[in-house]
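Quick one: the structure is below, questions incoming.
One chain of protein is taken out of this complex; the other chains stay put.
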């Protein structure tokens, strides 16, 4: 187990997008981390407060300036470097940073897959650093906490994958559902598209609109299927439909699952219900960032916006024999930057909720 | 075939909700109908323009006053009466209006089901006028046009049912999909909840929020399953999940269907795709209010808001073997008032698009 | 008075922005105009229905293709050409079109000002065709109806100017308010910024946000002050503050005015109130697109969205001695494309509401 200096010096490469901005917010307020560098080619020379006025009351935001990303300099400044970059680009920075001894927490998709071939299938270019895939850990703390603790390269999960894996993995591991026929129907807020100047994400194109997109083979499928397959112990193929809805933040996922054991009466449903409740309690009763709703309430993105919490609830439908599980998370926090900071906390041996409550 | 006077005199009972308001809009602008009465206990005595300022430029809106609902009076004033009332209440008005010779177009659920027992199961009270069920036609013009033409009692479909039936019925009739395992995942704008002073539908409770509700046995299931079963020729059980999203208008439905014939190659998919295209063309090429998207475009509620058009598109997923069909409609127009006016047009022998373009 | 063929052939140059799209909508549905050409460099070769799926149910939208803008061709195809182009560019097209005998209705700012020097002051480049300024009429029908009827070059007003001029001009002409100290505080929906791929107008940058912009010297000031000065018979300087709010459509303007005659009692207020009411009735009682609210109601953009109507109301404040006038309009309809079609109707001698109700 490594030890880190106190405070740990952290840097963010690519800090001008929505995930980068949220990392800035979380790390400015973190009790044990010191934000020493933020990079952005576009904003180099300007202070964090100038680009993100909402942080202007924080003295460090007024002092810290965006710089051009220079790996040599960053490697001397920071112990841990967050990469909030497009896939493909992230790997280019990760390679020299790792070589220089930094720990890397990557928010892109570059190190989430174990197979370079699957990466190439879904991302349409050769993997830029296939040798590193074996070194990386999939940074979903509720599943890989121990490995995160020991890793130098953490591939923080995607937003949709988080909203699907946390509800499904415990059920698969417990054998309570079949690994076949899983459907995930998701809705995401517009921040999921990133801070990109594209017509499709203009206010007037998104407001008073709802639409599916990316059908039927969204890139996130690759990491979701990888992790579901690992949990099931066999290959899992997922049906996944993302939709865009007019909110800034939040992902809601409705999952259609087939219980391993058929139920057709209220009694059988009650019995299965108790098993599911027990399964989720075993998995999440002690997790600070997963909230299992057991009463009448259903997940609502407004209850988790701005937090690192994922809410989930389930319903058995005795008419159809299906199990529905619903989840809600903030796509930029638990779905991206909050989860990355959670990994930082684990890595450094701090309380896992540090800077996240 | 009945004949109607020219212009046809129409009345709306319960004109103060969102569906009633939209009926007012459509009928004020209708070339062949004359709006002679609108009722509302709450607003009796006030003009339409006072309650709905948006119509104030229309002379009739400044002249016509809301009245208390009085069946005796209405029966002498109107040839066709629209009921925009809660279920249970609608039937109370329908009975004497029919007896007085009026034609009734009911936007509630009271006459949509063929079975009084199913009504009681889903609506939790005895059907108020079971003898009338056999007289009523389910007012989905694309399916029941001929019967609408001859009926004195038209039960206009619900908003969710319309968004599900128009995509699925032709596929079931053509035997292209299995009648089992159908899943409908829907998102609705807040107007679907009606103009009701309830905390759950306040701006701050809906904005920046998305949530499922009414799980797992929504009332609309009863009419959807009835109509799917008729199309399939066997009993169909549906999985249906409604979600509330922060838009005023619009329903988007994503349907997960199992093709009758297995496909696992690009060739088989192409063949099946051609069959589906042919099926939808046969069903809808001549329909003025169903738009089948055959290119890359996917349905988007903003493209149909304020219109009587339902958009649909489909995708075959060769990875999962499933057929996805997606639809978008305006829940208050094609999902309620526009569809009711479409029935009026059929009933009176006018061009079906009268007042709807 | 000119005569036009029937139907009049119309074209739109620059039909891919929000104003252009709304012109397409209005002209596709116009009873006396035939849309013969729409141009867009970006979309040349694609049908209107492909770019604007919402119009796909209209046969002409499926048939008509965007073309590259070619003045020579357009001049032979169209009797009237709408220019929905950026300022500066519009004039380049207007010059040859006018020379070829077309009538031009320009939605840009290029011909709204009578003075080329003022144009240069506010638009920061030399006027591209100063000789045409004297030929142009400011296309505000409620003020310049007779001149529009006779003009070959109509400069359709800006969205903010319309929301300010219609409330203020009659009061200035009647001498009921002082021409000094006028303040206009406006809020606009995001469509006012155009369909431009800029970060500032992304959904997440506008939603849950309100902000002023363009202070203190917005370009629209030039045309507003020109027209207020003409109405007052002396130079008027305006204080104008635009704000951006998260709605698609709509401008709301609150005007702070000083009555010419001091009032300090309820009696004096009542007398002045009657004079204002009489003034507005004289100006607008017969206008189809100005709705003066005289009861308790205040303008609300949701009551005019999608229509060519401007709503206005006023309040006298006996505590401060001021007159407040409030207006609401759809910035893309009465504030742009609807008003341009209103001018077309006047020009061609049709009912002024043709295609606009």
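To keep things simple, chains are lettered A, B and C as they appear, and every chain counts its residues starting from 1.
Operating definition for what follows: a residue touches a chain if its C-beta (ideal position, glycine included) is under 8 Å from a C-beta of that chain, and two chains touch if they have at least 3 such contacts.
None of these values were measured; they are calculated from a predicted model.
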>> Please identify which residue in B:50, B:77 or B:207 touches the non-displayed chain.
In response: B:207
> Per the definition of touch given earlier, which of C:187, C:310 or C:356 contacts the omitted chain?
Replying inline: C:187
>> Going by the contact rule already stated, which one of C:78, C:107, C:326 or C:356 would touch the omitted chain in the full complex?
In response: C:326
>> Considering the whole complex, not just the chains shown, which residues of chain B touch the missing one?
In response: 18, 189-191, 195-199, 201-208, 246-248
>> Take the complete complex as the reference. Which residues in chain C touch the chain that isn't displayed?
In response: 183, 185, 187, 205, 207-213, 215-217, 237-239, 241, 243, 245-250, 252, 254, 256, 298-302, 305, 315-317, 319-320, 322, 324, 326, 328
> Please identify, in ascending order, the residues of chain A that touch the omitted chain?
Replying inline: 29, 50, 53-54, 56-57, 208, 288-289, 291, 293, 295, 297, 300, 302-304, 306-307, 309, 311, 357
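By definition in this document, only the chains that are shown with their structure count from here on.
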>> Between chain B and chain C, what distance separates the C-alpha centroids? Give it in angstrom.
In response: 37
> How far is the middle of chain A from the middle of chain B, if each middle is the mean of its Cα atoms, in Å?
Replying inline: 39
> Which residues of chain C are in contact with two or more other chains?
Replying inline: 208
